[in-house]
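With one protein chain withheld, the remaining protein chains of the complex are depicted in position.
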Amino acid sequence: MADRIRVTVWNEFRHEKTHPRVTAVYPEGIHNVIASAIEGQPDMVARTATLDEPEHGLTDEVLAQTDVLTWWGHMAHHQVTDDVVDKVQQRIIDGMGLIVLHSGHFSKIFRRMMGTTCNLKWREAGEKSRLWVVEPGHPIVDGLPAYFEVPHEEMYGERFDIPAPDTLVLVSWFPGGEVFRSGCCYVRGKGRIFYFQPGHETYPTYRQPEIQQVILNAVRWAAPKQGTEVVFGNVKPLERIEVQE
Amino acid sequence: MADRIRVTVWNEFRHEKTHPRVTAVYPEGIHNVIASAIEGQPDMVARTATLDEPEHGLTDEVLAQTDVLTWWGHMAHHQVTDDVVDKVQQRIIDGMGLIVLHSGHFSKIFRRMMGTTCNLKWREAGEKSRLWVVEPGHPIVDGLPAYFEVPHEEMYGERFDIPAPDTLVLVSWFPGGEVFRSGCCYVRGKGRIFYFQPGHETYPTYRQPEIQQVILNAVRWAAPKQGTEVVFGNVKPLERIEVQE
Amino acid sequence: MADRIRVTVWNEFRHEKTHPRVTAVYPEGIHNVIASAIEGQPDMVARTATLDEPEHGLTDEVLAQTDVLTWWGHMAHHQVTDDVVDKVQQRIIDGMGLIVLHSGHFSKIFRRMMGTTCNLKWREAGEKSRLWVVEPGHPIVDGLPAYFEVPHEEMYGERFDIPAPDTLVLVSWFPGGEVFRSGCCYVRGKGRIFYFQPGHETYPTYRQPEIQQVILNAVRWAAPKQGTEVVFGNVKPLERIEVQE
Partner (left out) sequence: MADRIRVTVWNEFRHEKTHPRVTAVYPEGIHNVIASAIEGQPDMVARTATLDEPEHGLTDEVLAQTDVLTWWGHMAHHQVTDDVVDKVQQRIIDGMGLIVLHSGHFSKIFRRMMGTTCNLKWREAGEKSRLWVVEPGHPIVDGLPAYFEVPHEEMYGERFDIPAPDTLVLVSWFPGGEVFRSGCCYVRGKGRIFYFQPGHETYPTYRQPEIQQVILNAVRWAAPKQGTEVVFGNVKPLERIEVQE
């Protein structure tokens, strides 16, 4: 148990309570669907946290016990306090993994980590999407086919205003004519970040096996490594210095 | 004149007014030394802006007329208003270049664009530094030798908490035993960012020809390209969509 | 004239002589269409070279006078001698630009520079392709729209077995359901390499203004920079070394 990857599944959890169409798809909330998939893995353990909990459920204690944080939000990004964003950022720098899902592209924490607007094109037409693997040796696509489809999704299209990913793993095709960098890996500080495009709230995308597989693979990829200790600040020289006048 | 690169040289301009040792080195202020070098170029024109001017000298009008912004700050990073940082960030996303100098690594705007702490090791011992070119075909090192030295500098050492540069151009050697990624290129939005390590306020580093050459080359590299128009938001499909139930 | 970018447009020039359908589209040869576009620019000068010329038209003298080499080949990649490939590789390392077009993905020189198979999926169905700009600030897309279409093209689809591009500029959408990294930038040695997907021999792709614009922009981007001198081999220390026993 002690060696399991500790995942905190964060969800805004508003659409599910206020939009009947979303309630119908995710009566238990998006977070509980994702957490269930994680709990089914022998090497992971999940907890959930939501916007309306005190400190959005992300207390110092919870963050300290989180190896990987997944993030879904949409209508209330602005209600996440800057204080919590500051703490999550520092935890990522210190090694915590972050998996940003779908409309989380506009979350404060993703924009904070990217330094850009994270803006994009979008369309809600219920069209399908096809995700192509462009890096077939990457652990995030372990066990997946060369491409897979989501039957109904919101379209996200380029230009996606992100820094060029450290590794681009997936590119999506949409019937309406667009493409999108839909699986993007970053390293920031000691932490790893993965952005994954699918997951509109009106479709049961997170119940789809391929989608769950990518998220589970991403949890393993983003789990903190031991790495090295990091030392900052004023230091003495390691060698004798001779300063020339 | 209309086609010249319009450079705004920003300087905190506090050390020069309060620290006699710095006043002795830069009586005219660091910004005026850099601006003079730029003004000497046929393809550039410079203006300066400093912290204590209204809006730090970075009004909407000034920013709109700036192609490349250079940034030196140290003791008063926190006094730069978030409103100005927001505007500078947006201008970079829209294509303005940013050249961050030395202790500007801890500036609000650089940390904003990087998404990390930008922390590092440091030591003020007056030791020299030797900057090695690791990308000899890069325009930022046009006309420079395979390495060059700064006689007296503050040491900055790894770990430097930045995203891995899109292009790493220079790596520094210090006599005390450290190394540092001292010339780092990034693209963010349509804008280009260059971080350049040398420039401690107590040494006449910005008067050194090689240092000026790197800054001038970086101005040319970071100058906005025409590029393409960027469209965000809700869009209609470009192809006929057939949605399967 | 002396300051113009000297472009050598290389073409296998076999299809045009043996396939009537190709002859009809490019009676003058693909190379001459591209060379004409280059000759129309005030800052460029073009020459052509083809497979069946002595040394494939790439003598030491020609290579020494080439700033940027463009490469189209398809049915006779294996007939390019290794000796010429060796020389072109060295010129790239020394700073010459290389623009690889369409089926040139399987050329000896591109595979040599990439280190991978450069294999991909393909289909000849005359379908259109839509090229999306993912890096809107990049000089290779200067003046282009956010996307542009080629009315009829061979489909190339992922997985494209290349090293992750240093900069990915364009991603293509195909009606048959595929995506492709269709504009890829690399730096190798002091040289710059651009791979550009469109250009099947049975369609007049190289007569299309947007395609010509990308190639012209790529020539400017790939033109050699002065950079720094490169020193290799055995060297004396720059500092006094004290070896501890």
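As written, the chain order gives the labels A, B and C, with residue 1 at the start of each chain.
In this text, contacts are C-beta pairs under 8 Å (C-beta built on N, C-alpha and C of every residue); 3 or more make two chains touch, one makes a residue touch a chain.
Just so it is clear, the model here is predicted, and its values are computed rather than measured.
Contacts of the undisplayed chain with the visible chains, over the whole complex, involve A, B, C.
Of the listed residues A:Thr18, A:Thr228 or A:Gln244, the one in contact with the hidden chain in the full complex is A:Thr228.
Taking the complete complex into account, C:Asn119 is the one of C:Gln65, C:Thr81 or C:Asn119 that touches the chain left out.
Contact between subunit B and the unshown chain involves residues 130, 132-136, 146, 157-160, 164, 167-168, 171-173, 177-179, 181.
In the full complex, the hidden chain is touched by subunit A at residues 95, 130, 133, 135-139, 141-146, 166-167, 175, 187, 189-192, 224-231, 238-239.
The omitted chain makes contact with subunit C at the following residues, 89, 93, 112-117, 119-123, 125-128, 151-152, 155, 157, 159, 161, 163-164, 166, 175-178, 186-189, 230-239, 241-244.
Simple rule for what comes next: only the chains that are shown with their structure count from here on.
In the Cα superposition of subunit B onto subunit C, the rotation angle, rounded to steps of 5, is 180 degrees. Where subunit A touches subunit C, the two copies mostly use the same residue numbers: shared numbers make up over half of all numbers in play.
Separating the CA-averaged centres of subunit B and subunit C is a span of 32 Å.
Averaging C-alpha coordinates per chain places the centre of subunit A 36 Å away from that of subunit C.
Chain contacts: subunit C has residues 130, 133, 135-136, 146, 167 touching two or more partner chains.
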